[in-house]
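Below is a structure I'd like to ask you about.
Just one protein chain is left out here, and the rest sit where they should.
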Amino acid sequence: MTLIETKRPPDVPAKEWRAQRPALLLDGDHDLCPGCGEPIALRSLLEVIEEIGWADRTLAAVGIGCYTALTALLDIDMVQALHGRAPSLATGMKRMRPDRLVFTLQGDGDMVNEGLQEVLHSAARGEAITCILLNNGVFGETGGHMTATTVLGQRTKNTLEGRDAKYHGHPISMTDLLTPLGGVSYVARGTVTTARDVERTRRYLRRALETQIAGNGFSFVEILTMCPTGWFIPVAEGPGYLNETIAPVFRTGEFKVAGKPVEAGS
Amino acid sequence: MTRRFVEGSEAIVDAAILAGCRFFAGYPMTPFTEVLDHMASKMPAAGGVCINAESELEAVGMTWGALATGARAATGSVGQGLSLMQESFSEITRAELPLVVFNMARGQSDYYQSTRGGGHGDYFHIVLCPIDIHEAIEHVQLAFHLADRWRNPVQIYGDYLLAHTAEAVELEPIAHDALPAKDWALDGSLNGTGRSRNVNSIGMSKGAKGIAPEQFWKRLQAKYERIREQETRYEAEFLADADYVVTAFGTTAKFVRHVVRDMRDDGRRIGYVRPVTLWPFPAQIYRDCAGAAREIGVFELNGGQMIDDVRLSVLGGAPIVSLGGISSDESGFGVGPLLNTEVIRTILEENYARATGGGSAP
Partner (left out) sequence: MSRFVTTRGTVMIDVERCKGCELCIPACPPKVLAMSTARNDRGERYPELSAGCTGCGACYYVCPDSCFTIYQYDQPLQIEVIT
């Protein structure tokens, strides 16, 4: 097989179509596991913020999870919140700086376990913030335990035989909880398993942020991410496992647009 | 200035707005509720925001976010609500945010909670404990100044009496020294430059691998040393020739001070000390009067909390005795039968007589 040189830019006329890294992502390793979906989601978010021209007017409230380590590379003014509390911090930030784009970055353990009350109240109040949920169905940072979004049958540190409704109850879908609330304007769920999924997720993120910029109330994007480490599977099987086990339970698509529920997920 | 007849809660809110507070979030609970009410009614006209949060936990979280943008922001509750806020208090303090907390406590039993840093970690809140509404008005303005000056939370330890007593007050603005600009505050202006900000409690920085909590936390300890040296406040009377010293804090102290002055008029050589800052505790004044006094009597309406700080200050230099005790009303709001000058007089006379061997000649 003839290999193409990939150490240098091409020496024929070409357009650089995607730079290695968005400007808001600092150079450096992020130390997250091989095959982790979270850096894909974060990078997509940063690209979108740059594309819509709000790079220097954005503030973040970040939760606690593996993704917290990514904040060392996040070149955005941010406040580190406690587990679950980011929506309240974002509320205070946005009320004091309504001219800024304010988002939260939270995992499922953070938002749906510890912080369920916070996100529901912020949503019902219609705070003009964008809450972003990185959902991999486990507490990744502490070793892969069950969260409120772990799906039935999913194996975690404390559901080694698979989550059983009788002992462990049922998972919670944030899009189900948020869509009916009056203050909520935009709700979507995407994944990052293929390039097409990433493109769709970027579109959802963009529409969520545009909802905030237009002052139209609360917006929410849930992003299903791979966690081969927490799922106890080989890295390369991450996308397949997500699509076979998790995505059937948590449908992707847009659930609420401009304050109106969407009839069926797209 | 016009004198107005207002309850303590309203005076506190007026003083906060005068000091530039433009964000408040709280949750109703007696005897704090009226602070929230007055904030809700007055903040919008002052160009600020007041949110009736769905829980104390969310109230302190919203205030945390507002503080991070550089605003003067406050929250408050009573001891029970502050219990819920402790994790956030710890993080806010170690992130060096200038939070102001209005604690309308149900009596004196929350001294430990306020002064020990009720959450996890090595941190303290500066605690100002007013004796009445007039001092509260000064303390509220001082609180916002000290919070910004030190980048550390300041708590006003009030109570039911303070919040619900009405007096004629003048709201005098107090000028404080100018403070540096809050270049640490988040506004997005440094995004994309490599120098964007991360307001956090464990020494995380951008672009660096890992975090440096030890170095960060040690720096905070050094700050607490400087606060101890510079911000200790107390009130004392009649110590020069006191054979007996009684000490009390907060609104209770007003009753005690009144009785001490009466006893002085009747020739008793009794002195009085009141810590104005519960933290940093004014240890030195207790050390100073311990030498001459036969005994230091601690009149606090709880199971014995401030008495520990008095003991630590004096370190055996004089006997220390508890004169107060648990005393509350039927609702548990801390306005109990010991809060009575005649009762206090009896207690002080008995103990004074016992400690000084029958009293001293006038």
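Chains here go by letter, A and B, matching the order in which they are written, and residues are numbered from 1 within each.
In this text, a residue touches a chain if its C-beta (ideal position, glycine included) is under 8 Å from a C-beta of that chain, and two chains touch if they have at least 3 such contacts.
Computed from a prediction, not measured in an experiment: that's the story for all the values here.
Note that the undisplayed chain, when the full complex is considered, contacts A.
Listed by residue number, the positions of subunit A touching the unshown chain are 1-4, 6-10, 12-21, 25, 29-30, 32-40, 43-44, 192-195, 198-199, 235-236, 238-239.
Everything that follows uses one rule, which is that only the chains that are shown with their structure count from here on.
By the touch criterion given at the top, residues 22-23, 25, 49, 51, 53-55, 57-69, 71, 73, 87-88, 91, 95, 186-194, 196-202, 204-209 of subunit B touch subunit A in their complex. Within the complex formed with subunit B, the residues of subunit A that make contact are 23-24, 26-29, 31, 55-59, 61, 71-82, 85, 87-97, 100-101, 117-118, 121.
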